[in-house]
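Of the protein chains in this complex, all but one are displayed in their positions.
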Amino acid sequence: GGSGSGSGGSLNMGIAVANISLNFGHEMVEGAQSASQHEGGVNLKAVGPANTDGPAEEQLFQNLTTTDRDGLILQNLDPPIFTRPAAQAVGQGIPVVALDTAPTDGSKITFYVGNDNYELGVMLAEQTIKRLPTDPTGTIVLGEPNPGTPVLDSRVQGLKDTFAKLTPKVKVLGAYQTYSDPNQNYNAWVSLVHANAGGLAFLGVGDADSYDLAKIKQDEHGSYLVAGTDVDAQTLQDVKAGLDFVTIDPEHFLKGYVATALLIQSVKQHKPLPQGWLDMPGLVVDQSNIDSIIQRETSPQAAYTFYLPQITKILADPAATLKPLAQAR
Amino acid sequence: MTEVLRASGLVKRYGGVTALAGTDLTLRSAEVHALVGENGAGKSTLVKILSGVLRPDGGTVELDGRPTSFASARDAAAHGVAIVSQELSLFPDLTVLENLFPHNAPLRGGLLSPGRMAQRAAPVLRELGLTVPVRTKVGDLALADQQLVEIGRALLQHPRALILDEPTSALPRESVRRLDAVLRRLVTRGIAVLYISHFLEEVLRLAQRVTVLRDGRVTVSDAPTDSIDLDSLVTAMLGAAAPPVLGAAAPPAAVRTRTGRPGAAPAVSFDRVSVPDRLREVSFAVAPGEIVGFAGLQGAGHLSVFDVLCGRARPGSGVARINGRPAPRSFRHAIRAGVALVSSDRKRYGLMLDKPVWQNTSAVSWLGLGRGGPWLHRARLADTAAAHGRRLRIRGHPGDLTNTLSGGNQQKVVLAKWLDTEPSVIVLDDPTRGIDVGARAEMHTIIADLARDGRAVLIASTDLIELAELCDRVVIFQHGRVTDEIPADRLSEQTLSVAMNAGFAGTVE
Amino acid sequence: MSDRLSDTLSADEPGPPASDGAAPDTAWPWYRRLLPDELGVGLVLVVLVVGVGLAHPDFLRSTSLLSTAQSSVYVGLMACGMVFPLAMREVDLSVGGIYALGIVAGAMLIHAGLSPWLALPVVLVLSAAIGALNGAITTYLRLPSFIVTLAGAMLYRGVALALANGKQIGGLPENNSFFTLLGGNLGGVPTSVWVLLAATVVLAVVFTRTRFGARVRSIGSNPDAAEFSGLPIARTRILALGLSGLMAGVASSLGLAFYIAGDPTVGNGYELTAIAACIIGGTPLAGGRGSVPGAMIGNLILTSVATALVFFQVPINWTTFATGAVILIAVAFDSLLRRSRGHGFLPRGRNPFRRG
Partner (left out) sequence: MSDRLSDTLSADEPGPPASDGAAPDTAWPWYRRLLPDELGVGLVLVVLVVGVGLAHPDFLRSTSLLSTAQSSVYVGLMACGMVFPLAMREVDLSVGGIYALGIVAGAMLIHAGLSPWLALPVVLVLSAAIGALNGAITTYLRLPSFIVTLAGAMLYRGVALALANGKQIGGLPENNSFFTLLGGNLGGVPTSVWVLLAATVVLAVVFTRTRFGARVRSIGSNPDAAEFSGLPIARTRILALGLSGLMAGVASSLGLAFYIAGDPTVGNGYELTAIAACIIGGTPLAGGRGSVPGAMIGNLILTSVATALVFFQVPINWTTFATGAVILIAVAFDSLLRRSRGHGFLPRGRNPFRRG
C-alpha cells in the first residue's frame, strides 16, 4: 500500500470497517483491496477497530479524512454516529461511499452499496419453510447477536414478516439476544434449544449463530432445523456436513469490490458517483453450491474469479441495479 | 481541679478475653493523670472507649458529670477531648499540614489554604520541635516525626482533655523532654491530661496522679505520684511476677559478665566503609557473642549501618562483611546470610495484622528462607508459635488475629518471627518499643542469652537507658562518622547523650 | 477482624485453626464454625438454580444443567487462576487475550498437521510462559499489572488475529481422540466440567496448603512486611501470573477441543467476568485472602443467571438489564447472608476492599 503522503501520483483512498476481527469486515476489505489492485494506481488503506465500537471507528474514519482524501468507503454498524463526520468529509469534497449499512439523511452521502437485508431475512424464511412440512405448526426461535444493529434488525424483520405471512400457525419466538462472542453465543443457543424443546427451527441472523447452532444440532442429534447467515469457514463446513440446511451469504467481497471500483472509476474519470442505493444480491448457500463457495473462500483471487461475471455485469451498468436511497433497508 | 472526664465500672470483652473488668478512672482539669499497666492490661481499650471508638459492654463515661458516649474521635474532639492513639492514625499520602487539620482545615475562598494552615500550625510545631517541611507527605517522615505530627494534631484541637496513648514510644529523649514541657504548660492552662507510657520514671516525674491497671482491673486508683515509688508501682503492675530492679540504670549482672569472644572472627566487620551522603570511612567489628549499640542524633548515620547490613545501601568504598561474606544485595540476600532485621515500625515492616500469630511467626523462616518445605504443616507452625509465645510471654494464642493483640504483644510477635530463623547476626532497632517494664526485662535477658549463644547483636534504641543496660559497648556517630566508642564500664544515659551531642552545645539537629 | 472463617479451603485463617484450637471457643459459636465462606455463595447458587427450576422445570433437566456447567468452564478456569494474582494485589486482564491466542495457536498447529495431543502441551506451556512474561514485565519495568496485562491482552489477541489472518481456523481432524475425549463426555458429564472440578481442587490446595500459596497471601496481606521478611516477591509474582496464564491456556485447550475450530475473536471481556467471579467468591481486590472454590462458584452464579434468563423469555432489549439486575440481587443476597452470620463486612472504611 502507499504511504499517507501519496507516493507516485497514485490516489490515496481508504476504507473503514466496523470490526476488523469478524469475517464480514475481512471480506469487504479483501474485496476493496482486490478492486484497487485491478483498477490500479490506488493506495487503499483499511482501518477498523478490533471490537465493534462505533466511536472508535468514527475516530479512525476521521483520521482517514486527513490521510486519504481521494476517496473513502465507509462500512459501519451504527450510522447515526457517522452523520456529522461523513457530512464533514463530503463537505471537504472527499467522495464517500456508504457500504453495507445505509447512510443517514444528514450524512450527505448519496451513494450506498449494500444488501437488502430485509430480503436476506425473507430468503432464510423461505428456505426454512421449504424444508418444513406443508402447513406446519410449532415454534420457531429467532436469535440476534447484537440487538440495535440495523442490518441484523432488518433481517429479523424479514424473517418474522415472512413466517407470519406464509406459516400463520407457526409460533415465532424472539428474536432473543445471542451475543457475538462465540462462547456466549453457544451458551445462549444451547439454553434456547433446551428451553424450547421440540422447536421446529432455530434461526440466527449473525455468523456465530450458524456454526454454534450446527454444533448443538450435531451434539444433541437434534431433529430441528438450524441455519444462520454469513460464510465463515466453520459455517461452510457445517453446511457441507448438512447441519446448517443453508446459510445466507450477503456476499461481502462483492459489495466491497463494487463499491471500491465505482469510487475509483468516478474519481479517475472525474464523473460523479452514482446516486442512490446499489441493491446487492444475497446468495443462498446450500449443499448444491457449497463446494464452489468453499473454493471461493480460499483466497481473494478465487473470490475475484468467482464474482467476475457479476462484477462485470454490475460495473457495466450500475444504474440497472440502482434504487432510491430511501428504500434502503 | 474540677472533674472533666470520669469512667466508672467499664467492662469490655473481646470474645473470651476480658480486656476491662469494671474499670474506674477520673480525669481532673489542670493535672496529668498517668495510666500504667503491663502489655494487654487494657489501657488502649480504655482509651478507645473514652474516645468513642469502642462501645463498652458495661459501665458509663461522664463528661462534666453528664453521661456521654462519643460517636468517633471527631465527635470527642468536638466535645473538647483529643486523642493520640497508640497505633498511629495518620494519612501517609497527605502532607503534614493536611494531616494536622483532618476536619477543620482553614479555607480561603472555599479552598484549602496551606498558608493559613501553616500559620496556625507553626506555634504548636515549634513547641514540639517538629522541624520537617510542612508540605512533605507524612508517609515520608521518620516514625518519631510522625508521632509528633499526631500529637500536634491533637494539640491543634485545643482540647480540655488530652489523652495520649504511648505518645513517646518512638521519640528520642530530646523530643520526650519537649513534650513534657508542653504538657506542663497545658496543665497550667487547666487542661486535663491522661498519659499512658511504659517509661515509668518519666511518668512519675510528669504526672500528679497515677492509676495502675492489671488484667483490666484497677490495682492502684488515682494515687498521688509523690505517695508512690517505682518498686511498689511495678509490683502493682506485675503482681508477684515483678522482676527485681526494673528500669534501674544499673544493668543486670547477667549482662555484665558476658563479653565477646576475642579470638573469634568478627560476625560483622566494616572496614572504612563509605556511603555517599551517609557514611564516611566507618570501621568497626562485632564479634559473635557481643552486643554492640549504635547511637547518634537524627541523621548521624548510625542507622545507615543497618541499611548496609540489610542490603538497602551499598558501600561506595570500603568493605562491609557479614560472616566473611560481602555485604548483601537485598533484604532477601541479607536474611539468607543469617541476619535478623527487627524494624521499629512493626505495623508496616513487622506484621501481617490480618493474619493469625502463627503465620507471622513463620513468615521469615518458612516463607522467606523456604525452611520446612513446600507444604503447609499448620499444626507444626502453630506449635512453634506457641513455644515462642511461652518463651516471650506473649498474651494471646497462635490462632488469634495479630491485630487483636495489644501493642506490646504485637512487638513480641515481631521478635518471635526473627528468633524463629536462628539468626547469627541480630539487628535490633528499638526492640522494646512500647513494651512494659516486665516484658522489657525479659526481652533484655533474652537478648543477652542470644548473645551468649554466640550471636552478634547490633542494637539502636531511642531509649538510651536500654543501650546502657544491654550493650558491651556503644559506637557513637556524628555526621556519618564514628566519633566515639563507649566501653561497658563507662555506659550510662548521661555519658551516651553527652557523646551524641558533643560539639552541638546541647542542641538537636 | 474476624469477618471470615477458617476452613479447609478458604484461606484466610481468622478463627481458630482446628490444628491449634487455641482461641477461646466462646469466640466462635458453633454455627459460625459450621459455615465456611464458600457456603454463602454456594447457598446463593442453590437458591438461584432451585428458584429458576421451580418456575421452569426444564431448567433442572440434567442436559440443561450440564450444559450450564459446561458453559461456565472457560471463565471458571480463568477465575480459579485469577485468585492468585488478586490475592497478591495484582490483576490479570490478559486472560481473554491468552485464551484467544491459545485457541488460535493450537488450531494452527493441529491444522499444520501436528498431533492434537502434542499441540496441547505446546498451548499450555505457551500460555504459562505468556503469563510469566506479564509478571516479568510488571516486575522489571516496575509497571502496574493492570496496565501491563491490559496492553498484554491486545498484544496476545493481536498476535492471534494476525496468525489467523482474521479468519477462523477450521477443518481440524474432529474424529481425533483429542476432540472426542476433551470435547466430549466422560461418564455422562462433559470432560471439561471434570477438568474444572479437578483444577478447582488442585488450585485450592496450592492456594491454602503450600508455601507458594502462603507467599501469595502474605505478599497481598502486607507487601512491605513480606519483602522485609525475605520473601521472593518477584518470583512469586511471576509464578502467580504464570499460573493465571496457564489456566487461560487450559481453558483454550478445552475450548479448542469443544469447538474444533480456532476463532481469534473469542474471549472478549472474560477477564472482568473472571475477576467479578473471584470477588463474589470471596477474593477481595485488596488481596491477602481468597478462595478458589469460591471463585468457581461465583462464576457458576454468573453463568446460571445468563442461562436462566433464557427460560424466562426476557424480551431481547431487556436482556442486558435483567442480567445486571439479577446479578446485583444475587450478590446482595450473599452479602445479607454473611452479615446475618455476623461476620459479614466490617464497618465501612475499616478495610474497604475486604468485602465480597
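Going in written order, the chains are labelled A, B and C, and every chain counts its residues from 1.
The rule is short, and it goes like this: a residue touches a chain if its C-beta (ideal position, glycine included) is under 8 Å from a C-beta of that chain, and two chains touch if they have at least 3 such contacts.
Note that this is a predicted model, so its numbers are computed, not measured.
Annotation: of B:Val36, B:Val81 or B:Val134, B:Val134 touches the absent chain (contact as defined above). For the chain left out of this panel, the touching residue among C:Val73, C:Val193 or C:Ile275 is C:Ile275. The omitted chain makes contact with just one of the residues B:Pro102, B:Gly190, B:Gly370 or B:Gly454: B:Pro102.
The hidden chain makes contact, of the residues A:Met13, A:Leu64 or A:Leu203, with A:Leu64.
The missing chain, though absent from the display, is touched by one residue of B:Val81, B:Ala144 or B:Leu401; that residue is B:Ala144. For chain B, the residues touching the chain absent from view are 53, 71-75, 85, 88-95, 97-98, 102-103, 105, 107, 110-112, 114, 132-137, 139-145, 170-172, 175, 275-278, 297-301, 303-304, 306-307, 310, 312-313, 341, 343-345, 348-349, 429-430, 460, 462, 509. Residues 1, 3-5, 20-21, 29, 45-48, 50-56, 58-60, 62-64, 66-67, 77-81, 83-84, 104-106, 146-150, 153 of chain A touch the missing chain (whole complex, contact as defined above). Residues of chain C that touch the chain left out of the display are 89, 91, 93, 137, 141-144, 146-148, 150-159, 161-162, 165-166, 223-224, 227-228, 269, 272, 275-276, 279-280, 284-286, 316-325, 327-328, 331-332, 335-336, 339, 344-345, 347-353, 355-356.
Keep this in mind: only the chains that are shown with their structure count from here on.
Hopping across touching chains, the smallest step count from chain A to chain B is 2. When every chain is reduced to the mean of its CA atoms, the largest separation from chain C belongs to B. If you average the CA atoms of chain A and of chain C, the two centres end up 36 Å from each other.
Between chain B and chain C, the centres computed from C-alpha atoms are 43 Å apart.
Counting partner chains per residue, chain A shows two or more touched chains at no residue at all.
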